[in-house]
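The other protein chains are all here in position, but one chain of the complex has been omitted.
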Amino acid sequence: MRLSDKQCRMESAIAHIKDGDTVLVGGFGVPGTPMTLLQALVNHGAQNLTVIKNDANEPGMGVDHLLRNGQVSRLITTHLGLNSHAIALMNAGTIDVEFNAQGILAERIRAGGAGIGAVLSDIGIGTELAEGKQVVEVRGKAYLVETAIRANVALLHAELSDPFGNLAYAATARNFNPLMAMAADRVIAETEAVLPLGALAADRVHTPGVFVDHVVELEHLSEEYAVVER
Amino acid sequence: MRLSDKQCRMESAIAHIKDGDTVLVGGFGVPGTPMTLLQALVNHGAQNLTVIKNDANEPGMGVDHLLRNGQVSRLITTHLGLNSHAIALMNAGTIDVEFNAQGILAERIRAGGAGIGAVLSDIGIGTELAEGKQVVEVRGKAYLVETAIRANVALLHAELSDPFGNLAYAATARNFNPLMAMAADRVIAETEAVLPLGALAADRVHTPGVFVDHVVELEHLSEEYAVVER
Amino acid sequence: MSSASERLLARAAREITPGMVVNLGIGLPTKVVNHVEPDFEVCLHTENGMTGVGRTLPLEHANRNLIDAGGAYVSEVPGSAFFDSATSFAIVRSGRLDLTMLGAFEVAANGDLANWKIPGKFSPGVGGGVELAQKARRVVILTSQVDRAGNPKLKQECSLPLTARACVDRVVTDMAVIDVGPEGFELVELADGITQNEVAEATGAPLIVRQGTLPRF
Partner (left out) sequence: MSSASERLLARAAREITPGMVVNLGIGLPTKVVNHVEPDFEVCLHTENGMTGVGRTLPLEHANRNLIDAGGAYVSEVPGSAFFDSATSFAIVRSGRLDLTMLGAFEVAANGDLANWKIPGKFSPGVGGGVELAQKARRVVILTSQVDRAGNPKLKQECSLPLTARACVDRVVTDMAVIDVGPEGFELVELADGITQNEVAEATGAPLIVRQGTLPRF
């Protein structure tokens, strides 16, 4: 029993993305953001995308390139505090923004990845975050229905992988990546190093390769991955 | 900032368990089953327990000691196929048994650990597993409400830990342990080795120590941990 | 093991195509692995928390912490991964499992499956079977054509409690390969030395026969 080799060229992986697709993007700030895949998606040019990411990076970085290139119609996120440009687009009505409580966004994506229809949560009850949400009573307590999120594509950044797509993340670069890996029909991982099969110990894997469709090894890391001077 | 040392004697950790408590027990078959903690619970003698475990081990092993000692009134599980004694107790009405689909039991425990009220799932719809369960319609589709499980105590087995309770599991001994670690008010982990703080790499931790209350280092592994000849 | 069982297993192994992620259920399905070439491109999943399951090991080489869902001691292959039970069933429920092979007490002509409970006689619990049956992209049942009493296991309707509804795609038996199509059971292959009539007689529901000469196995 031999595991598949899922390595491919970045452009051929990104070519699967279509206008109107929903795209999960890993990362919390810089760590874990697939900067190179995002640049490839800019080059690809797919339009009218729904992007789901914890944040919108900072002006001129990561997801912001997609925003500047007019490829994003809708952004599902938790906090745009570091990207004044994204806030301006939101305020101008150029992009539609849906804010989620951060842990609820994580749970909704995980639910999509776990084949669960929704989770019932009391987070945000009694605030405007609850507005418009279905309410269900269980054992006498009211919960909001937080529906599962699945996407057409997930773009991930890993530190280490193998050709099968087993992934390991560095430090706080893990964040949303393992959840998003589970929740898309096509999962594309850029990785800083592809080790031979068996070199990434089975106990050290953070995302099992069965969730991953394409593995792209990065030839070099651009400036965007570096420590940011603010 | 220095992390707490949660090491303690097994008996003093187990002494917290009270009659009528609900107890989560890690393990799938032998791997990951806290055989020594279970023996300590037999010695402790708490009665009328609700035990939640994937299986009931095999006759004369693990959870079966609790059954034989008459300490269990209710068992929430997925499969008793390897324990004819547990099946006999169930058929005789001596213990009340609730069967869950295995992945749904995992999700219910995880939901308890994640502070989620329930998950909505279509697993078992149209079968007797759905009987008596609340049904909710979301976006035109019917789901069963699978309520969160939390327990008074969780008993876990880890391969490695540190004094703070960061845990790492070996191979398929992981199974339900990381989920149960999140879902109990008091979490007791037996561990084959307690490494100094910092020796278990932060990227290698399977269960963060914040979930763990007591760490008990095993002096030796009994026969019950060994390879089973059937 | 009888030659009929070996023939069944060898035929079942051909259901696995390169690159698949496959879960082999407890019992007969587990034995299919012995009919897969060592270098065949496939990822085996076991629901207790592993992908890249390798061959079963004899006790003297067993790792006490490394079993499959049936309790057999197994090995790793290069690229194996371990994970918890929630992640393991996330793989199943989210559609990443291309194929599962399961045993059966009964299969109905609409694809209903009963394989976990015989009320009053056998009810060890449902384990991971419901999710495998309901959510694997393809469900292939491995079973004898008739039970020990000689009664057909393929029936118009199941009489036992169901594992999952309308989930079965194909049944591989000691006598035949039978698909579950929109109009019911469809005979698509015959075991060597078995006739169409013999299969039809051993099936408790109408059996559509595919046009042309049926392949043999």
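Letters A, B and C mark the chains as written, and numbering starts fresh at 1 in each.
The rule is simple: a residue touches a chain if its C-beta (ideal position, glycine included) is under 8 Å from a C-beta of that chain, and two chains touch if they have at least 3 such contacts.
What you are looking at is a predicted structure, and each value in this text was computed from that prediction instead of being measured.
Across the complete structure, the visible chains that the omitted chain touches are A, B.
Of the options B:S4, B:Q47 or B:T94, the residue whose C-beta touches the omitted chain is B:S4.
When the whole complex is considered, the residue among A:A173, A:V187 or A:L218 that touches the unshown chain is A:A173.
In the full complex, chain A touches the omitted chain through residues 28-32, 54, 77-82, 87, 97, 99-107, 110, 122-124, 126-129, 159, 169-179, 206, 225-230.
The missing chain lies against chain B, touching residues 1-4, 112-116, 162-164, 166, 182-183, 196-198, 200, 202-203, 205, 208-211.
Just so we're on the same page, only the chains that are shown with their structure count from here on.
In terms of their C-alpha centroids, the spacing between chain B and chain C amounts to 29 Å. For this pair, chain A with chain B, the centres built from the Cα atoms lie 32 Å apart.
Here the CA centre of chain A is 35 Å from the CA centre of chain C.
Those residues of chain C in touch with two or more other chains are numbered 50, 82-83, 86, 89-90, 92-93, 135. Residues of chain A in contact with at least two other chains: 114-116, 202-203.
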